[in-house]
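All protein chains of the complex are present and in place, except for one that has been dropped.
Note that the chains take the letters A, B and C in the order they are written out, and that residue 1 is the start of every chain.
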Amino acid sequence: MQAYPKHYCGLFGVYGHPNAAELTFYGLYALQHRGQESAGIVTSDGREFHVHKGMGLVSQVFNTEILHGLAGRMAVGHTRYSTTGSSHLRNAQPLTVDSARGQIAIAHNGNLTNAARLRRELEANGAIFQTTVDSEIILQLMAQPSLNGHRNDLVQTIRRIEGAYSLVIMTENELIGVRDPYGFRPLCIGRIGDAWVLASETCALDLVHAKFVREVEPGEIVAVSENGISSVQAFPEHARRAFCIFEYVYFARPDSTIADRNVYKVRVEMGRQLAREFPIDADVVVPVPESGSCAGLGYSLESGIPLEMAFVRNYYVGRSFLQPSQLVRDADVRIRLNLIAEVVKDKRVIVVDDSIVRGTTSKARVNNLKEAGAKEVHVLVSCPPHMNPCVYGIDFPDRSQLMAANCSQEEIRKCLNVDSLHYLSQAGMVKATGLPAAGFCMACYDANYPVSYESGVDKHVIERRDGRLLSLTEAMRREKAQIKLL
Amino acid sequence: MQAYPKHYCGLFGVYGHPNAAELTFYGLYALQHRGQESAGIVTSDGREFHVHKGMGLVSQVFNTEILHGLAGRMAVGHTRYSTTGSSHLRNAQPLTVDSARGQIAIAHNGNLTNAARLRRELEANGAIFQTTVDSEIILQLMAQPSLNGHRNDLVQTIRRIEGAYSLVIMTENELIGVRDPYGFRPLCIGRIGDAWVLASETCALDLVHAKFVREVEPGEIVAVSENGISSVQAFPEHARRAFCIFEYVYFARPDSTIADRNVYKVRVEMGRQLAREFPIDADVVVPVPESGSCAGLGYSLESGIPLEMAFVRNYYVGRSFLQPSQLVRDADVRIRLNLIAEVVKDKRVIVVDDSIVRGTTSKARVNNLKEAGAKEVHVLVSCPPHMNPCVYGIDFPDRSQLMAANCSQEEIRKCLNVDSLHYLSQAGMVKATGLPAAGFCMACYDANYPVSYESGVDKHVIERRDGRLLSLTEAMRREKAQIKLL
Amino acid sequence: MQAYPKHYCGLFGVYGHPNAAELTFYGLYALQHRGQESAGIVTSDGREFHVHKGMGLVSQVFNTEILHGLAGRMAVGHTRYSTTGSSHLRNAQPLTVDSARGQIAIAHNGNLTNAARLRRELEANGAIFQTTVDSEIILQLMAQPSLNGHRNDLVQTIRRIEGAYSLVIMTENELIGVRDPYGFRPLCIGRIGDAWVLASETCALDLVHAKFVREVEPGEIVAVSENGISSVQAFPEHARRAFCIFEYVYFARPDSTIADRNVYKVRVEMGRQLAREFPIDADVVVPVPESGSCAGLGYSLESGIPLEMAFVRNYYVGRSFLQPSQLVRDADVRIRLNLIAEVVKDKRVIVVDDSIVRGTTSKARVNNLKEAGAKEVHVLVSCPPHMNPCVYGIDFPDRSQLMAANCSQEEIRKCLNVDSLHYLSQAGMVKATGLPAAGFCMACYDANYPVSYESGVDKHVIERRDGRLLSLTEAMRREKAQIKLL
Partner (left out) sequence: MQAYPKHYCGLFGVYGHPNAAELTFYGLYALQHRGQESAGIVTSDGREFHVHKGMGLVSQVFNTEILHGLAGRMAVGHTRYSTTGSSHLRNAQPLTVDSARGQIAIAHNGNLTNAARLRRELEANGAIFQTTVDSEIILQLMAQPSLNGHRNDLVQTIRRIEGAYSLVIMTENELIGVRDPYGFRPLCIGRIGDAWVLASETCALDLVHAKFVREVEPGEIVAVSENGISSVQAFPEHARRAFCIFEYVYFARPDSTIADRNVYKVRVEMGRQLAREFPIDADVVVPVPESGSCAGLGYSLESGIPLEMAFVRNYYVGRSFLQPSQLVRDADVRIRLNLIAEVVKDKRVIVVDDSIVRGTTSKARVNNLKEAGAKEVHVLVSCPPHMNPCVYGIDFPDRSQLMAANCSQEEIRKCLNVDSLHYLSQAGMVKATGLPAAGFCMACYDANYPVSYESGVDKHVIERRDGRLLSLTEAMRREKAQIKLL
């Protein structure tokens, strides 16, 4: 309920369109839900790159004049909520560098699990880092000379990185899409006339009238150049897939389709499944907008208990809000949703939401319902309890702050002070997707992590230095350089 | 469907609270739907006023530091969409002036129908105007000496102005609320401990935990000072009331309660009434969010046809958008709502919306449905056709652009290319409110204007000058001053 | 020495030029020394006004795009340092209003001495005020209906205002220049082809290649319209002139010519006169740049003692500087001027400056010289001691802060810790101008105020209210309106 995991990143790329920057702007607009912290577009006119990045929403970072300045028929865009890398402009993506290979721009969605180790190796080898985003590691790897004297290619590079990554890469004359071998994060291919488009979700294709072609396969590299589009499977032996099921539950926009499953329909089905697993005798079903709306509708349709939109959302809540107020109790909760007391008064209420993360927001909402005179309150959650952190790029809080990792379900129920509390079963959740369980990453529910991560390395490690500094003065001494004291 | 009449204004006032500015900030936040163009707060610390106004959303115009600078236990705030007065900062409200009466701040919601005439009279009498907002006229009237030598009081002043007005006025030590004798616009009174609050809608009281006391009566002046609260009925003989019914249909927030009727429930009832008047054999009910959501739910509940939220709203649509794009057809429509094609494919679809104003947006939406493979499309509107302009402050387009004023219902149906088109009857609309028809202004539907307006005077007239300029040079000549040519 | 009286205002106007806004921009640029707080330009295209004002320097407030938006062949511009009216954007000039006379814009340089009284009268008569600048009073007076039923004309209006004023006024089709009957502030007329120009100083004419025509006479109104240029003397009987001599000493730019006297040459002559009045046996003459440069040169030329530019100015000192630093002692002084110690070491130094106002800056400079090893320091000031405040618009500090008003010359010398201190005699100062003493206002030196000012009325009075507030509630009571308590 509201203290949601923060979204992470949206990717968009265009090859071969005269208005590449404007298309990318619209594409990012449709992907704004995947990251609201910074936005950037890099275009290539075949000779040089044009870059504009800024902090804030896509609509705040760009305007018509800026887009006109982004010349070229190729573009890559990124909208970001930081997963690694603190929130400074210099960490905004796409990242662009110059190397022996020419100019490269890269946009990344996901989290590398061996980032800290790779960074240490690269630094040992002489690399210097100017940002704290994983993309810089990928670029450094690509720039390394390989043993055979050839430059590392993308295949070699992505075989060295581990974890979750969907990438859109642009050189001066190619556009490339990459998806990690587990396919944690979505990435799809679209077409507008002769132009090719890459996007995190299909909703971005819809907005720019692009025709959906297919998804980039896990482990696949897709490259578009003047020779057309080609593809290579970089991990031909790899079998296990692990798409993040939380994309279906919460992240993706309901109008997107992933793996042939429309997200909205999956969510409605999760609500129906909830109703099958937990039939409750109540008067009204009240979803928590927007994330619980679909499941709430599903519960109502399946159970026959009427839906009531008793929580009203304020659509003008911006990002730059006041410091928490002592004046207006629960202002941060209340400013987003107001409750229509009359609708729930003297009613037995089923509240449907998509997750309970820290629990504080949920508690505030239940309080509102009680104060409004609800006779009973039943909270139903359209997925299992979140017990474990995500190491693949979703900004769940530490385990210490995950309510379900620290309390039994009955303790949570008591804490929320509700008449009953139910979570959708893992099997039920999977069943609602209509896809096999084996294809999902559900580590946040079941601790079954498809890719191991460096133990003891939390995601901020690369921002902290470990004091292994070699004194320059000391080095000079060691070189027996003659030291003259002033 | 989307090309909605623009909202107009939200008012908020506080008397006797140590955090008057912060409360007003939250109040305006809850009233943001009534105007997004500019926002302003004026406080009084008993000796002087503190003013901050800016263009944009409340959350953009204010921050913690600015609010701290707005000292005092009294405040008046305003959020505005221009009705009269073009969109410049100097027209942002509350307007503050200095006069023989001391400092006065005023915030106005509505539209004076005799503004142009009053302005001409005042100018003839020596007044100079620095803005184009009606509030300045009211202040000028209040500042005029009266015949009996006394200063004009508020009762005299408001008897001279005509049209729609809810006002919140602040002097150095009083907070005053006024509502026109017809009660066109809402205004209510709330209480937080010992402090008094005035607000356009009850949803603003909810956010700041204020207790609803009662509405300001049509024609009533309510004044709060150190002597407590008092009230006077300025139009004791007046009988006719004319509350704007479109507040129920569209303007007010669903969680507000007006005249003891919760807006959400009225809208659901309008949907039920639609279902009673126009039972249609269809597969799904698809509301156009957000304005059609409640009526859509009502239609579904009454008809038993399942609700589907097939239109998905992008919650990050900002105000500062690009110039209309030739590149992405209907980008402005599509960027707000995307359709989930799969949900409507091969279905007979009932679309529920709350109005068709110009028709262009509706047409684009219907196109989306057809392209997505909907078998039938039936459009149902939860109020009668808009045939007439509003002269009381709602920014409907000119009659020439009101689709229903220029086409028969059948013509509109054909133009939209839908299988059927139905509007809720006027009687049905009124019935859904549970209130007597006589208490409403429904002029936009039935041309029955409660207050006549100056004929030939459109609302921009006071921004254009009429060339009656008296040459200063000429004046000097007339005074027979000796003219020395250079 | 540096804590100079702040400058006040620069005026510029254009009639009949296709690039009126751009010319005005350049004109204000040349007049930037007369005010750096805000800048504004209003143009008229014959039908409507175009306005742009902002806080800061002319080059910060305007850019090419903004100037392009200021259409029309007439313009009036203003650059301001506040004399009355606090420093808010709403007080930026030119002020524009709408009245029975049409639109009027006004730019004012000077200070009305009967402003508070006029304002009270106007308020009593029903006027409301939105700013605290004197210009609004002038506009209100012009808008008042006169007894004979005619509108007040300019002649009547300016006969009611007292004090110092040079005005540039623009109606929709006239440009008017006015100078008070004493001619306190400069105003001159120029010509560019067929176009007419008004400007505070001739240096502004130079920049736009305008030919100097003549000065506006004290008491004269000059009007340019489609009928050409005409003029009237509003005070035909008036005799006494009182041009502010401090314009020659400090305010005006050295490249301006006022009353046929080039300011630079007058200042060099003041330095020569200093040398004649106070011949000193010294090694070097060191002027305090920039204000003391001309007089320093004059002293050197007359005395034969070599000039040394030992104080070096930092040309990049901006306005938005840090809060006073405890860290770097006298940072605010030192950041503007650094001393070249080597040049004054073991030398007998004559320092030439144009004024000692508060004394603190002078003291810091002398300290620098002593620390650098100067053997003797003699301070020479190119005007008499400032003993009295200015009531005509120059922002000298209060008498309590004027060093010369509170200390004898010997006390100042001791306080500065210099070997000798000399002020140019009043007669010597006048002699250097080559003009008769009777034509000057020298009140800041000799307390001989040409126009009396309202006693006890300091210049901020109109910003403070006097509590004479008439309660609106009280008024309602008095009207015996029926009071209904809630």
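Convention: a contact is a pair of C-beta atoms (placed from the backbone, for glycine too) under 8 Å apart; a residue touches a chain by one contact, two chains touch by 3 or more.
This is a predicted model, so every value here is computed, not measured.
For the full complex, can you list every visible chain touched by the one that's not shown?
Those shown chains that the absent chain touches are A, C.
Check each of C:N227, C:N314 or C:N417 against the chain that is not shown and name the one that touches it.
Counting the whole complex, the residue in contact with the absent chain is C:N314.
In the complete assembly, which of A:S59, A:Q144, A:N314 or A:T433 touches the absent chain?
Only one of A:S59, A:Q144, A:N314 or A:T433 touches the chain omitted from view, namely A:Q144.
Could you please point out the subunit A residues that touch the chain left off the display?
Here the touching residues of subunit A are 47-48, 90, 95-103, 120, 123-130, 132, 139-140, 143-145, 150-151, 153-156, 169, 171-174, 176, 189, 213-214, 221-223, 225, 227-234, 236, 464-465, 467-473, 475-476, 478-479, 481-486.
Can you name the residues of subunit C that touch the chain not displayed here?
Output for subunit C: 19, 22-23, 25-26, 29-30, 32-33, 36, 57-60, 62-64, 67, 203, 206-209, 253-255, 257, 262, 264-265, 290, 293-294, 297, 301, 306-310, 312, 314-318, 320-323, 325, 327-329, 331, 334-335, 338-340, 342-343.
In the analysis below, only the chains that are shown with their structure count from here on.
Among the other chains, which touch subunit B and subunit C together?
Correct list: empty, since no chain touches both.
I need the chain pair with the most C-beta contacts, please.
B-C
Any idea how many Å lie between the Cα centroids of subunit B and subunit C?
46
Distance-wise, how many Å sit between the C-alpha centres of subunit A and subunit C, to the nearest whole number?
Centres of subunit A and subunit C (C-alpha means) sit 60 Å apart.
Please set out, as single numbers or ranges, the residues of subunit B touching at least two other chains.
Residues of subunit B touching two or more partner chains: there are none.
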